[in-house]
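With one protein chain held back, the other chains of the complex are shown just where they sit.
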Amino acid sequence: MENLLEVKNLKTSFFSDGKETPAVDGVSFELKKGETLGIVGESGSGKSVTSLSILQLIQKPHGKIVNGEILFKSQNLLELNDKQIRKIRGKHISMIFQEPMTSLNPVFTVGNQIMEVMTLHHGVSMREAKVQAINMLELVGIPSPEKRFMQYPHQLSGGMRQRVMIAMALACNPDLLIADEPTTALDVTIQAQILELMKNLKKQFDTSILLITHDLGVVSEAADNVAVMYLGRIVEYTDVDTFFEEPKHPYSQGLLKSIPSLSNRVERLTPIQGQVPHPSAITQGCRFAGRCEHVHDMCIREEPPLMSISQHQIRCWMYSESWNDRDKEDTAHGREVAAGRESSKVVHH
Amino acid sequence: MTFSIMQLAPGNPMQTMINPKISAEEMQRAQEKLGFNDPLYIQYFKWMKEVAQGNLGYTVKTGQPVGKLILERLPATLLLTGTAFLMAFSIGVPLGVYSATHRYRLPDYVLTVFSFIGISIPSFFFGLGMIFVFALKFGWLPTSGMITIGADHTGYALFLDYLKHVIMPATVLALPTIAVVMRFTRSSLLEVLNQDFIRTADAKGLSQQKVYLKHALRNALIPVITVFGLSIPFLFGGAYITEHIFNWPGMGSLGIQSIVAREYPVIMALNLFTSMLVMFGNLLADVMYAWTDPRIRY
Amino acid sequence: MGEKLLQVENLRKWFTIEGDTWFAKNQSVVKAVDDISFYINKGETLGLVGESGCGKSTAGRVILQLLEATEGEILLEGENLAALSTRQLKNKRKDMQIVFQDPYASLNPRLKVRKIIEEPMTIHLKLSKEERMEKVKQILHDVGLNEAYMDRYPHEFSGGQRQRIGIARALAVQPKLIIMDEPVSALDVSVQAQVLNLIQDLQAKYGLTYLFITHNLSVVKHISNRIAVMYLGRIVEIANRDHFFEDTKHPYSKALISAIPEPGSKHRRERIILKGDLPSPVNPPSGCHFHTRCPFVMERCITEVPDLVDVGESHFVACHLHNE
Amino acid sequence: MNGSVGISQETVTVSSIEKQTWRNNASWKRFKKNKLALFGAFILLFLLFVAAISPLVAPYDPYVSNVNELGGYDVLAPPSSEHLLGTDSLGRDMLSRIIYGGRVSLSVAFVAVMIATVTGIILGVIAGYYGKWVDTLIMRITDVVICFPVLFLAITVATILKPSLFNVMIIIGLVSWTTMTRLVRGEVLKLREMEYIEAAKAMGQRNSIIIFRHILPNILAPIVVQATLQTAEAILTESALSFLGVGVQQPVPSWGNMLNEATSIMVLQFKPWVWAPAGFAILLTILSINFVGDGLRDAMDPKVKN
């Protein structure tokens, strides 16, 4: 099947005081029609920046897409001017955000905000737009949509607002929906409702979804493929089943072990040691080296490329051939160096 | 409150007239009649009682009813402060928007410096400068007053006459507020532009202009309404000096005259009036709030 | 185990909200905590779970006497806290401490770490400066922080480290009870595990008793001995951890468990998706608060408040289904 | 429990991905980047310096009328090599008076703002921290006072207190505390919800210590900014009071009462040296203070990101 979206070697940086801090660095992935790709990562991994880069919603003037291609239906979005990209937004690609509380404009009615997209992109009349908007509200499971249509965002609960956001995003029946942490701010029972809703709508509209989340559970529920990001890089990229059955990257493994599980309780969790360092602290070698338990000299010397192994794409020397030839003693040494490098770099900021 | 402040002041209106031909006894009697020798709380109580009955009292020296005196002055002050108010917002807001949308570029810097000068310049000084330039040098505008004396305009001509007279004092009065409104609109708009729903609007594909003017501005104006409320006492206060300079026949010039003459009843009534006008303005600001911000409902 | 450290009896905390409109004053009452009773044994962890607005954090603050209870008793080692004088209460505060959710808001940005940890000591312990310093070092070591960092300011630390400092502050006066108010919710997954381990280790080392407040059932399962579930101000179920998960009684608890997305659970469990939103605590539904969303709602649920009854082995549940 | 007593010990690295608090020198960095603010700070320091050493730099005694060759007073002399800025209507050297006037104007503003700030902090903290009826009472009073235009109050109070240097300070201070009170109260209310305040309460800390240790240091930034901006306002108010003849009194020079000499259309037109120096000094000072204040606001406001 043809790729709906293809991101190639994307690099987005933030500039302050003339200093460049790359938030997304050389990220590539693709998304087919009707597919859901989950991008997982902790804070600072660059997952949100990736999603914002696609529609060029990075905050100017500090954020800037430095490099790469974003091919949407084979058209490079980065080559479009402001006017053209605005025609794509909301019509072909739409977004929903983490905070349903703040993502809706407080001074306009819900209906007004949904109709706005419709009249904008489909040029329908106000009356027609109203009918459609109410339909949309009903579709996303909002009870008494006629009443809600007239209400302001503050009169709705968080879950309702997220439904409104979804209705707005799907109003023009886009090809791609980018959902940036759509359930994070919601209560567990509401989160379940929204996930369910998204799954159903995806089937109904045949929309592709780019799902950004830090919650591995959500990915497991909703995604077909998973990309794990760490410090601006994709470190592991595979389909969801493979990922959960057989996570390969030490970071992915660490993440899964860190999470207390409902189904099989362990007395003690095994966390990944240390903290996520600042992106500027790492100039060389594997970005995870400082926290990796398998770290080796070579990890510090050189950053591993994204390697393909069967279903997987992994950025780790462990899966390269040279790993087996490694000098075992260097592992311990490597760990020391990595830790030292990290702390010395970061303390003087 | 004003009452007690004024009572602390040494001297009373009778004593501003020191005339060898008036015996001390006579003065004493006049004071007693006016109640200046009563204990403070009795004076205050009497005053409150009168106010409650709609009687603001009489001026000490000339015995005119204070309420009438103030009401005569009220329209002039309202005309002046109202014009200044309109100017402040109709000029301040667009400039603020312009400044915010041209952030960190030349127009923004120019407007920033302008706004600081607007805040910094003493009004009496600015007023004199205006008179000097526009009235004397160019002769475009009258130096002072509210209408052309003896012209007896009516209708449209009268309106133009008012306009000609009000424009300078209103500008002087409005200048600091224009500056403040501008700064406030600018920062408020910038703050709103950082908010999530602006990103939502962008993500919808709305044009830049529509994002700014529909989604951002309406929200940005909500905090500006605070300035709306705060500017009212400021304008009324500023009216004292401005009216004085431009000989504007309003409550401000009356106030200054009254303070000089120790006309307590006038001063107290003026205070009562201004504070009520301010309250009224604040109330209006509240209504405006509710009108612009659906989250507030009364 | 077995000795009760904390007993909460019929605790109520109602807030009055003065909705002052132009023409009328209407008071509405938020029953944030509405008649809850539970106990915590010495050395154990009670997990208090619930969604936002269920009153779990309020309960924690009322227990600590940061908020005044509307009704009910809080007994710490048998002593009713509400009956204590200000002075006695101040002394009693030594025995109970709190750790907060937000690692940024819970540390005074203007104080050095040393000062932050020292503060409770200066109030409750009569120690010399040197002794305090020693103790600060000891505690920093306990929570896994290098003592060299005690002269730094909070902003120089990451979220996880700040949370450790918060825990250190709570430990400073060797309290008997620590109320953990969502201590790991704001942390990234990998750091969350570190802090959870620390919390467990400290409990083992000092024999601490925890009231662990969270919305995250997985965390609760991991860390608690017993679990209490709150819904709109009321406790709907309390049980031992294993009982609770193996034999969940209350429909809300069931829904809560099933709503959690599990990473990698291949066979997707049958999920119970609750209808509708959480009702507002301002005007909670009549009868059983849960009846508006309950899949098993019966007529009596609408009118009658179910009691919290023991269904065996200290498994309490407040549901008419289990309350014949 | 598995009986493990090993406390998990991890490598401590101090991460730099943090929220920036104002204590960070990031504030200073941001301030430095603001050219206008730097310019303002420079001018202000210069003015303060000149004011501080005014006896050393003033060429003449600002209180003594100079005598011309005819034996009379050298009044309203235009600028010359002898009197760089000319003389005033009593023959006193303008330059010297400007220099001394700066001393007076700046200290009036400073003391007045101190009064307003201290009052504002005390009332604001009490209202914000203790809440309930105390709050209601204080805020009602503030509401009422705020309803009266500042200038009106100032004039009214000025007529009561008799003009003197100290009273001018008091007057300006007394009429401008409301803004500070509201600001402080608002900040305290925000801060009161912070968890570290709750933590201090939970550990049984005394209210006074909570206020001085946990609250005040953390609301210093907005207070400093507000005080800076109010200083500018105070200078303006002083000049307005002088304009109405109730400000700083002769023979003490202040920029306000020097400008007061220029309140004549004739002087404005024909004798610019009488008003221009004082007018320029006031404008420059207030401009500088406002630049600095605005720069501080941006630099200290955590909401404004780079």
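Letters are used for the chains, namely A, B, C and D, taken in the order the chains are written, and counting of residues starts over at 1 for each.
As a convention for this text, contacts are C-beta pairs under 8 Å (C-beta built on N, C-alpha and C of every residue); 3 or more make two chains touch, one makes a residue touch a chain.
Just so we're on the same page, contacts and distances are computed from a predicted model.
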Q) Per UniProt, what's the omitted chain called: "Pimeloyl-CoA dehydrogenase small subunit", "Oligopeptide-binding protein AppA", "Amino acid/amide ABC transporter membrane protein 2, HAAT family" or "NADH-quinone oxidoreductase subunit K"? A) "Oligopeptide-binding protein AppA"
Q: Specify the residue from the set B:A84, B:V97, B:A239 or B:L254 that touches the hidden chain.
A: B:L254
Q. Among B:R183, B:K204 or B:H244, which residue is in contact with the omitted chain in the full complex?
A. B:H244
Q) Taking the full complex into account, what residues of chain D touch the chain not shown? A) 63-65, 71-73, 75, 89-91, 159, 162-164, 245-246, 249-251, 263-267, 269-271
Q | Residues in chain B touching the chain absent from view | A | 9-13, 15-24, 26, 28-31, 33, 36-37, 54, 58-59, 61-65, 67-73, 76, 128, 131-132, 135-136, 139, 142-147, 149-150, 152, 244-250, 253-254, 257, 260, 262, 272, 276-277, 279-280, 282-283, 286, 298
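One rule holds in what follows: only the chains that are shown with their structure count from here on.
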Q: Find the chain most remote from chain A, comparing centres computed as mean CA coordinates.
A: B
Q: Write down the chain pair with more C-beta contact pairs when A-C is set against A-B.
A: A-C
Q | Separation of mean Cα positions, chain B and chain A [Å, integer] | A | 54
Q) So what's the Cα centroid distance for chain B and chain D, whole Å? A) 24
Q: Averaging only over C-alpha atoms, locate the centres of chain C and chain D and give their separation in whole Å.
A: 47
Q: Would you give the residues of chain D that are in contact with at least 2 other chains, written as numbers and ranges?
A: 1, 4, 8, 10, 12, 14-15, 17
**Q.** Shared-contact residues (touching 2 or more other chains) in chain A
**A.** 268, 271, 273, 275-276
Q.
With touch defined as at the start, can you tell me which chain D residues reach chain B in the complex?
A. 36, 144-152, 155-157, 159-160, 232, 236, 239-240, 243-244, 259, 262-263, 265, 268-269, 275, 279, 282-283, 286-287, 290-291, 294, 303, 305
**Q.** Contact set on chain B toward chain D in their complex
**A.** 1-2, 5-6, 8-10, 109, 112-113, 116-117, 119-125, 128-129, 131-132, 136, 183, 191, 194, 233-234, 236-241, 244, 255-256, 259, 262, 267, 270-271, 274-275, 278-279
Q) Within the complex, which stretch of chain A touches chain B? A) 55, 57, 59, 82-83, 86-91, 94-95, 97, 99, 102-109, 116-117, 120-121, 152, 154, 165, 168
